[in-house]
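All protein chains but one are shown in place.
We call the chains A, B and C, going by the order they appear; numbering starts again at 1 in every chain.
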Amino acid sequence: MGSRMASHLAKNDVDLTIYNRTPINNKTFENNNVIITDSLQSAVKHADIVFSMLSTPEAVAEVFFGKINTLSIMKKNAVWVDCSTVNPSFSLKAFKEAKRHDIRFLDAPVAGSKPQAASAELVFFIGGEKEIIKDVEPYLDMMGKKVLRIGEIGKGASFKMLVNIMLAQSMLIFSEAVLLGDKMGISKEFLLDLLPNLVVSAPFTKFKAEAIKNDNYDVQFPLEWMYKDLHLATLTAYEQNQPLYLANLTKEIYAEATKNGMGRLDFSAIYKYLDK
Amino acid sequence: MGSRMASHLAKNDVDLTIYNRTPINNKTFENNNVIITDSLQSAVKHADIVFSMLSTPEAVAEVFFGKINTLSIMKKNAVWVDCSTVNPSFSLKAFKEAKRHDIRFLDAPVAGSKPQAASAELVFFIGGEKEIIKDVEPYLDMMGKKVLRIGEIGKGASFKMLVNIMLAQSMLIFSEAVLLGDKMGISKEFLLDLLPNLVVSAPFTKFKAEAIKNDNYDVQFPLEWMYKDLHLATLTAYEQNQPLYLANLTKEIYAEATKNGMGRLDFSAIYKYLDK
Amino acid sequence: MGSRMASHLAKNDVDLTIYNRTPINNKTFENNNVIITDSLQSAVKHADIVFSMLSTPEAVAEVFFGKINTLSIMKKNAVWVDCSTVNPSFSLKAFKEAKRHDIRFLDAPVAGSKPQAASAELVFFIGGEKEIIKDVEPYLDMMGKKVLRIGEIGKGASFKMLVNIMLAQSMLIFSEAVLLGDKMGISKEFLLDLLPNLVVSAPFTKFKAEAIKNDNYDVQFPLEWMYKDLHLATLTAYEQNQPLYLANLTKEIYAEATKNGMGRLDFSAIYKYLDK
Partner (left out) sequence: MGSRMASHLAKNDVDLTIYNRTPINNKTFENNNVIITDSLQSAVKHADIVFSMLSTPEAVAEVFFGKINTLSIMKKNAVWVDCSTVNPSFSLKAFKEAKRHDIRFLDAPVAGSKPQAASAELVFFIGGEKEIIKDVEPYLDMMGKKVLRIGEIGKGASFKMLVNIMLAQSMLIFSEAVLLGDKMGISKEFLLDLLPNLVVSAPFTKFKAEAIKNDNYDVQFPLEWMYKDLHLATLTAYEQNQPLYLANLTKEIYAEATKNGMGRLDFSAIYKYLDK
């Protein structure tokens, strides 16, 4: 994800220093304005804005305020934009840590995976102060097609969680409809072509229908992460005493699929699980 | 529905005789090519094509092969296009009754309700023979934006059922997401504006979000009919031994809403029920 | 079932004529008071009371008022006690057919399977008139430990359905608890021994726990029949607009187990399905 996002900054002549935990191919970034470094310190110490895109909250914690203490290296008043997918309470913690070092913080998880990152069609869900967003918005616009301020700190992560459980559930509804239709004697091909184009189906099912047709569940977003997000959402619902019937049941079906060894496939493999 | 559909045939100069079980306003149809009659017999006896749009299978049965035996009045080899929403096995029965009278039959339920009928944006889901469809397609094109042959007799009704349960479930997912988001501190207004425009939400939620904002649940499609369609789908799933987790649970929540007196509201009132 | 029930009448010196659709072993019934016949006609024509225990409503219909018309052979004013498990509306139909032939009718499904039949510990759930019950109660007492009048005709079958869905659901709760306990580090053996003896678990789980320990799912009551009973109960709940959350979800899990080839095992195999 990160390199794809960076490529758009590079193309737009932004002065850019890139650091990746595992070394990356220099060839991708042959612009004069881009430096690739294997030293995190040199990557961040003069930066006005630091974008991070890491796989888990634990990784973010380690790099920014754990073993590697990036926050202590950064310039005072610089902005840290964390695009990683984390839970809302983690964003609050990151915000507090940043504040202790006089670093301004935004949580900015994205809708979209590798293809959207490559084509600069990400949508950013931002939690944080409007003035900070103003400073980084030009760069977000280069990497995505939409920048949405959801609310104060943590609300980007909250909204991302909602979006993910809608994905998980819509995928399941779609899968159950295709399988029932097939049993009623309507061809799968026909259903997979038609249903995603009707107003009753979430538009992302178009892409997933192709995956199903090709029996290709190469991971865009792993099923077991979806299971985790469903879990986090039901936790939040409990804390708020807000019933959440469908997400709870959906969670159990993703649990079964995970238990059956499908956790590392794309979450659209929930279709394959139901079709077993 | 019926009068809105007929108005497009009228505008296109189709020779048309209209019969409604309760008298309708002549003013709507002041074209020379339109006759309004209170005699069913005179409406159908010379017709090459008879379109019907009735509220329930029972009403269709009564009018076409029950107390009023329309099939026996119609011309041999005429076409009967039933646009009513019925269950697949009823369509098969209607087909057989029609055949006994040498009437050609299509089941042609529609996606869309009054607004789509008024703007000729219905989608027709057709079950029946291709040659018959060819004969009626020009007229369907006047009344809708798409004509889809799903398969042989009964498949139009089968597909309509799938579409409806996707509506019921997507509406519920959307409602639960908005309510949870609200509890997490994101404003309802914001969620109702944003979510329907993302690829994770079925596009029809755009219109329903407006209804929710205005607390206006005037009926487009009654909640209790959705409950019935969920019931019919789970019945079919049982007959096919096809698990259908989410639709079964969704059915029970619509059951509660119906029991709580919301059955005659639009099905989007499931939001209101959950927000009680 | 039937031969085990008959053995208790035999032991009590009741004059008895036995007919089975497939020939049975005479040795079991060497009492002087018992006649075994391969002629249905001779079995019923002089009988004051006819007990039937058949596998499905279809079989009952065939034998009593279908191809074989037992009702027309029976003596006027005789009593027909149907112990088969059928749906309530079938019992009503059987009652009407019996009435047409001046036969008095009771629906009398039982709680218990082969072991309870063998040890005369069945419980009879009766629908029908009190005076008729009085005439047959001495014989029911020989075959069972309790005779319960539930209400008028059909109520025996209604109550049996309730009892069965409680079995299906309690079995599932028990199975999920054992599997979760095992994952928490409490031994399965221990859980299977202890839980059924606590007031929180339906007492029948004692016997099923033994079956689970021995991985022996020889059929007492087939899982696929339980699936059917759950289906019938949810149908009834729909007709009554009574939400029935757990039974609906339980139905889908039995659906999965049936789809996975476990339908002909005992319904306690739902444990085995979840433990897969």
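The criterion applied here is as follows: a contact is a pair of C-beta atoms (placed from the backbone, for glycine too) under 8 Å apart; a residue touches a chain by one contact, two chains touch by 3 or more.
Just so you know, these numbers come straight off a predicted model, no measurement behind them.
The chain that is not drawn here is touched, among residues C:Ile35, C:Ala61, C:Ala118 or C:Ile173, by C:Ile173. Screening C:Leu122, C:Ala209 or C:Leu249 for touch with the missing chain picks out C:Leu249. By the touch criterion stated above, the residues of chain A touching the omitted chain are 231, 234-235, 237-238, 241-245, 248-249, 251-253, 255-256, 258-259. Listed for chain C, the residues touching the missing chain in the whole complex are 88, 111, 123, 148, 150-151, 155, 158-159, 162-163, 165-167, 169-170, 172-174, 176-177, 179-181, 183-187, 190-191, 194-195, 198-204, 233, 236-237, 240, 242-247, 249-250, 253, 274.
The rule is simple: only the chains that are shown with their structure count from here on.
Although chain A and chain B carry the same sequence, what matters here is overlap: shared residue numbers make up over half of all numbers found at their interface.
The most distant chain from chain C is A, comparing centres defined as mean Cα coordinates.
Chain centres here are Cα averages; for chain B and chain C they lie 43 Å apart. We define each chain's centre as the mean of its Cα atoms; on that basis chain A and chain C are separated by 54 Å.
Mean C-alpha position of chain A lies 38 Å from that of chain B. Within chain C, contacts with two or more other chains are made by residues 249.
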